[in-house]
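All protein chains but one are shown at their positions in the complex.
Entry: subunit A
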Amino acid sequence: MAADNSVLLGLVEEFVSGQVDSKAAETSTGVKNGQFTILQLVEALGVSLSSSQPQTRGRGVQLLSQVLQECYSSLSEREVEVLLAFYENRLKDHYVIIPHVLQGLKALTKCSVLPPGSAVSVLKSIFQDIHVQSLMLAERSCVYNILISLMESKEEELKGLGADFIFGFVQSVDGERDPRNLLLAFQVARNIIQRGYDLGKFVEELFEVMSCYFPIDFSPPPSDPRGITQEELVLSLRAVLTGTSQFAEFLLPLIIEKLDSDIQSAKVDSLQTLAACGLTYSHKELAEFLPGLWSSIRREVSQTASERVESAGLSALSALVSCLSRSVLNSDSEDVLQVFLSLVLKDCQHHLCEPDLKLVWPSAKLLQAAAGASYRASLIVSAAIIPALLEQYNNRTQCAHRRTLLEVLQGFVQPTALSRPADGEDSVLVAFQQSLCGVVFSALTESSAGLQVTATRVLSALGQQPGLMAQTDVEKAVDHLSRLILEEDDPKLSSAVVECSGSLAHLHPKAFISRLIPRLKEEILSGQSDAAVRQRCVTALASVSSLPSVVQESAPVLLQVLASAHTGSCGFSVEEVAAVCISLQKIAEHARDSEEIGRFFHDIIIPHLLGLCLQAALQTRDAGHSSPLTDKAVLSAVVPVMSTACAALRSESASRMAAQAVSLFLDGDVSFLPENAFPSKIQLLQSQAESGGLSQLVCLLMACVCSLPRSVEIPEIDRLLLQLEDLSCTCTHLFSFTSAAKCFAGLVNKRPAGEALDAVLERVMKRISVELENTSSAQRTQAFTLLLWVSKALLLRYHPLSTALTDQLFALLSDPALGSQAADGFGVLMSDCLDVLNRGCHADVRIMYRQRFFAENSTKLVQGFNSAEQEKKSCYLKALSHIVSNLPRQVQLTELPALLPLLLEALSCADQAVQLSTLSCLQPVLLEPPEALRNQLEALFSRLLALTTSPAMKVRIASLQCVHALSRLPEHTVLPFRARVLKALAVPLDDKKRLVRKEAVAARAEWFLLGSPGGR
């Protein structure tokens, strides 16, 4: 013990007189592990604490405080009491000691065993003995922290202090300037307000001392280590100011005043604060200020050039109205909501009668914001506005006016979340139902496309709300829509009509089944209409088919179209047939949500499609007649139809699908196909010498079996894989062997790991290597294609063999014949494939496989590039740009420094494809350039500017976009290049292609603004 004592004395001595700061840590470790007690420490400190030198006393207190900061949790109540008494007393001491005293107090107030009454006495002494604002930053922060901890633990006691506490806080915070401390002070104030402290007569004082910071204007210093943002300060101050309705009488005039400010952020902040008030205030607080607030909001919304101010203004208005809507009506007082809304209506309504003047839109938006705030408000506003708008509409004859009026009307028709009628309430528009439908129908027959587009939007909005369209109205609407589909060729209008049909068909399927579908069917199959009309009909059929009942009517129509395309009766072109398939695919997407649609596809559509394609292929082989269904483009469009539908199949039908497809392709079992008129022994997976023919149907096998859920077992998979491997290695038809390779890859990707898989892989790798090594072999391309797809299949699932395969691909980059294909192969490897090996097909795709691949292989690529001969380098660059452009942006940014020299090299590579893909991967990076780029600007500019006169138009456009992006870099970094860029960009201003000139004009305009007054 004595030894310990002397150790302690030694530590104290060294700290106090020796000024060795590290001894404090040693002392606190000693206290923490029980070597000495606090009491012993105080005894040891005795001499220094009672020294007549303030510096020595300060050192003593500092040691004690630092130890307490570490060990406050282990103190007993009695110890705390004594220490508190000591510290409170020290507050009166010399100023050099105060910082340490406050540190000690801060530690002590965090104790869980504060004796009763101590909180009050600590606060009283602090408020009495200390002038907080003359302390330094850290000490002021101590005071706020003491307040915060005491508020957490001793709420009752502090409330007992009553208004004295508020007064003390107001005094200590008055004049605070540091943002860090302000955040703490705002927190104390928020606690005071939210936890129900009695503000007594200090409401105004507290408000004054807080509101002097409003609106916050704070820009953090560059490289700010504390990371305090303006946003944080704004939000915490707003919570204080809007926290209690007692502040209303002071805050609302302040907001009105600040709305006059010239600074945009002040306006936005004021409006947002006002919106926040709407949540806590009631109409009593607001009543007096409503006219003033309204005129400010109106002025801001109608005059502003900024969308932020506008939307803040509209939400503030909406918050005010919904606050007023909540108020309870008294029998003797007038309805405040009614009064306020009539003010709004009076100021805004007349502007709606001038549809070609500017103020029509701000006024409409204000009214819509007010109406959208509550059901009651929307009743009042609609009752006044809708009849007026309808009347205006009928009185005006110009299409532009009518369109504006209808667009305004549209805003009132769509209810917001707040104004939606509750159960049992009618839509506010019920009274105008007839006249609204009348106006919409008349607009649909107008000659202006813009007006018609707006009418379709209003129609969808009406159709979404129950009770606004009677059965006859729906039928009329469907007739109008069918007419528009058949007659109108404006692209914007037809897409609006299609969209509207889609949304109405979801709610009123019967009318569409009985009226629209038969009419479109007749038109498509009549053979008389032109391709554009048929295309619109097909698109419309797809968009209305979201419910099973509609799909059962519409999908067979599309099948019929394919059938007649096959027989050649209506003269459908290949593009049209492909478009029909795209529409079928859109319908198939709904199978995900509805099992019934999935079953329909499984039972009817897929067998019919397979049958049609098979018939077409057989006919071509036998009769030489070429059906569009044998075209590669059409088959590629059929694939997504089947794979989308198959991906959505549930377990049982999925297994049946697999069995049927496999037996068809392996054994020529055609029994499940409709119109069974096929020869019995057809062999689909044999590579015929003739040009593709049957073998290209392997893409349909891929569509069926590669998109099924992973749990589905594929029958006879080993035989199937073997056949596919043969086909992909020996077939000479590009589409066939590629599809076979993809199908093989799709199956391998899903096959569970194990011996069976390893055997398959070993066999195929061997075969690929043999083919590739034989440089005279005719089948090297086939082997390469298979290698590429198998690598992708394995890479996606992180299979250990994938590295060996991708290494082979890297090696092929220097191959004289396959180098360029191999480089493009990396694009396939890294990008999402649309028809197989994607997540939609339930493929095994690990997250971030691209990053992983990049991380493992980027050095190989760079090394390969450096050691390659000059003429082979471009392959490496192409591969690199494929890989980098597919990486997520965040990874690009971090990897760029290492790759920049290579990418710059790629820009000066002669291959235009390389230039283009490098530019497209540079451009997004340039928007937020990493530090490394700053040192390379010279090289970058000279290469980019040289490319603006490239012979390829796309390269010129892309390089101009990059130059444009560079203008947003920090001014001091790019200003030196301004003159050079402006001069260089004068050349493409006279480019022969308009698209290039457009980019040049945009880029040059930005560069002119750079560093120029009023610019940026």
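Simple rule for what comes next: contacts are C-beta pairs under 8 Å (C-beta built on N, C-alpha and C of every residue); 3 or more make two chains touch, one makes a residue touch a chain; residues count from 1.
Quick note on the criterion: contacts and distances are computed from a predicted model.
The listed options are "Rhotekin isoform X3", "Alcohol dehydrogenase protein", "NADH-ubiquinone oxidoreductase chain 6" or "Cytosolic iron-sulfur assembly component 2B", and the UniProt record of the chain not shown names that protein "Cytosolic iron-sulfur assembly component 2B". The chain not shown here is touched by just one of A:Asn191, A:Ser211, A:Ser296 or A:Ser482, and that residue is A:Ser296.
For the options A:Thr304, A:Gln392 or A:Ser460, the residue in contact with the chain missing from this view is A:Thr304. Take subunit A: the residues that touch the chain left off the picture are 259-262, 296, 299-300, 302-308, 351, 354, 356-360, 400, 450, 492, 952-953, 986, 989-990, 992-995, 997-998, 1001, 1004-1006, 1008-1009, 1012-1016.
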